[in-house]
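Note that this complex is displayed minus one protein chain, with the remaining chains in position.
For reference, chains read A and B in written order, and residue numbers begin at 1 within each chain.
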Amino acid sequence: MEAVAERNIIDKKLIFPDSLRESEEGFKSTSAEDAYATAPQDVILEVKDLCTGFHTERGFLKAIDGVSFSVKKGEMLGIVGESGCGKSVTSQSIMRLYDERKLVRYTGEVRFLGQNLFDLSEREMQHVRGEKIAMVFQDALSSLNPVFTVGHQIMESLRIHRNISREEAKKRSVEMLGLVGIPDPERRFYQYPFELSGGMRQRVMIAVALACHPRLLIADEPTTALDVTIQAQIMDLIVEMNRKFDMGVMLITHDLGVVAETCSRVIVMYLGQIVEEGLVTDIFDHPQHPYTKGLMASVPRLDSRSGERLHQIKGTVPLLNQIPEGCRFAPRCPYATEACRRSMPDFISTSSTQRARCFRIGEL
Amino acid sequence: MSILHANEMTVSAANANATETLTGAGFEELKARLAKEQRAIRIRRFTSNKGAVFGLVVVLMVLLLAILAPVICHYDPLALDTVNRLKPMSLAHPFGTDTMGRDVFARVLYGARISLFVGFTVGILSGVLGMVVGLYASTNKLADNILMRICDGLKAIPSTLLAITLMAVLGADIRNVIMALTIVSVPSMARLARGRALVIREQTYIEAMRCLGASKLRIMWKHMAPNIISPIIVQVTFVFASAIISEAALSFLGAGVPAPAPSWGNILNEGKSVIYQAWWIVCFPGAFTALTVLGLNLLGDGIRDFIDPTSEG
Partner (left out) sequence: MKRFILKRILSMIPVLFIVSVVIFSLVHLVPGDPAAAMLGDMATAEDIAALHARLGLDRPLVQQYFVWISNIFHGDFGDSVANHQTVASMILSHLEPTIHLTILALIIAVLIAIPLGMIAATRKGSVVDHSVTVLSLLGISLPSFLLGLFLILVFAVRFKLLPSSGYVPMRQGFWMHLKSILLPAIALGFMNAAFMMRMTRASLLEVLGSDYIRMAKAKGVREMAIVTVHAFKNTLVTIITVIGQSLVQSLSGAAVVESLFAIPGLGQLMVNSIGRRDYYVIQSIVLLIAVFNVIVNMFVDILYGVVDPRVRVS
């Protein structure tokens, strides 16, 4: 099985259309090493030109197209965008969770602590998942296995990645349950997911993810399915854990309020690409890309007048088999020009911390 | 308030406008084109399912052979010809002859008539009865309790045994075969119809009909029945298939269609005793039975995917 996965990765390198790899081979392959060598020591994850495509009934569809970003130690990075923009695909590509035998094809690099994860065998990858990079999903009820106890599911992580006895694993699991703020952890240990409330379940999932003290936590819309008050508690917990373990956090969400409160940097994604990147203050105070502006304007604000209508971005995210030519946002963009519809704008720096993918930066 | 009103009025005016422009010939044309497109999509979806097409072809071919039996084959399926007993396949007898010199090909073709007739009748009867029982049960609490308990009781008896018992009691006869197999298939059908009807009943539009004062019967047959018919149709195809199997099994046991009649089960039953001398008597009707049932099952799967593409086999 692992051998197959391994071969697939090698095959990918051989078979892949050159157009996809050209840019890399052309100037990055040498400079990538340098870039890494010169990269600040505290970068734990570096994604370079990641493309993820799926073989579907409608042919090969690229869900992610050339995404690059990095996460530093102890940093909380927010990834925002509407549904269908490729946020979740990005995170699951980093973990290589898709079926590599048939479904998916990755290109680019995902460097974790300097190691390209796409070079690893499936077995090596299993040691990364859960131990070094952990993940929290949106719906805890469906993400926790209904027929195993909560305790069993935390212990499982520990037993896989740490060579410890049952008793030791149990002790640590109960500790973990206490750490994520579950009262009476001894009793909860023996309960099944369906016996817990939504907030409790989310805490359990965080406990499962953090059991092995990962270096990076990917939280994929961790609060979307919860009540507003519980949402705040869970976010507080994630921030607390982020500080406590000094781990990087990739927070995927479409809730800009959460991002503003917790993250230091933000990436805005649209249709498989990053359209803007910057510090939270950059993005919130002076967004450059029309899409980011649209997102900001569509958040309800307390200080807005009551009769005022909320702004909305017209239209919806196109399907992957209907990706427009030129700038992908052009068909929905109020400022789009002919040039936008013809060719794709580059991702350019607008300040030392902010970058955006738009022809009309500065004009608007 | 007045602004709101004005807004509403402009909206309705715009709507009226739109319908006005669309009620003309253009609208009819558009409707026709849409319907045609829909049909094309559905047909493409069905024909892209190779199994379903294969099933349809097989079923149609067997049906054609059954209908055209007197044209294709000049032998009487009951005519004895003791001189030519147990003759292997030849030009005169493409499937050979049986213990009494009857032409097996003719018997298989005429047997198709009996098998398809029994299967089809049982399918339709149990579909209709199941729907009546299910719909009625879904609207009447007392009837629901009684009918569903009886269904539970009938379902607790394995279908093969129930059919055999009924045949033992009723006596071997083609009408009784149909009756017994219908009794066996109705409970599941009724359960299915009832389950669907209970869901439909809670839908807002049925609630609305009730508020408008539509009679119970009208709601049941005009509004609920059309919404539960598709799963019933799928189930009817499967009952059709299993009734063919059951009829053959009953006849094979001597408890189905009485002996000289050429049902597939009867041919197999007679062939069994001479299986060492004449393999063809068993082989051909057997293959026909299996193929027909396979065809019907594939067709049923195809219809299900066609009606409800979300379900997966």
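Just so it is clear, a contact is a pair of C-beta atoms (placed from the backbone, for glycine too) under 8 Å apart; a residue touches a chain by one contact, two chains touch by 3 or more.
This one's a predicted model, so the numbers in the text were calculated from it and none came from an experiment.
> Can you work out which residue in B:Thr99, B:Ser230 or B:Asn297 touches the chain that's missing from view?
B:Asn297
> Which listed residue, B:Arg149, B:Arg175 or B:Lys222, touches the chain dropped from view?
Considering all chains, including the one not shown, the answer is B:Arg149.
> Which is it among A:Pro146, A:Pro183, A:Gly315 or A:Gly362 that touches the chain not included here?
A:Pro146
> Who touches the missing chain here, B:Leu80, B:Leu129 or B:Leu253?
B:Leu253
> Among B:Pro158, B:Pro226 or B:Pro260, which one touches the chain that has been omitted from the display?
B:Pro158
> Residue by residue, what part of chain B touches the chain that was omitted?
51, 149-150, 152-154, 156-162, 164-170, 241, 245, 248-249, 252-255, 268, 271-272, 275-276, 279, 282-283, 286, 289-290, 293-294, 297-298, 312-313
> Would you write out the residues of chain A that touch the absent chain, in ascending order?
1, 92, 95, 97, 102, 122-123, 126-131, 134-135, 137, 139, 142-148, 156-157, 160-161, 192, 194, 205, 208-209
In this text, only the chains that are shown with their structure count from here on.
> What's the distance between the Cα centroids of chain A and chain B, rounded to whole Å?
51
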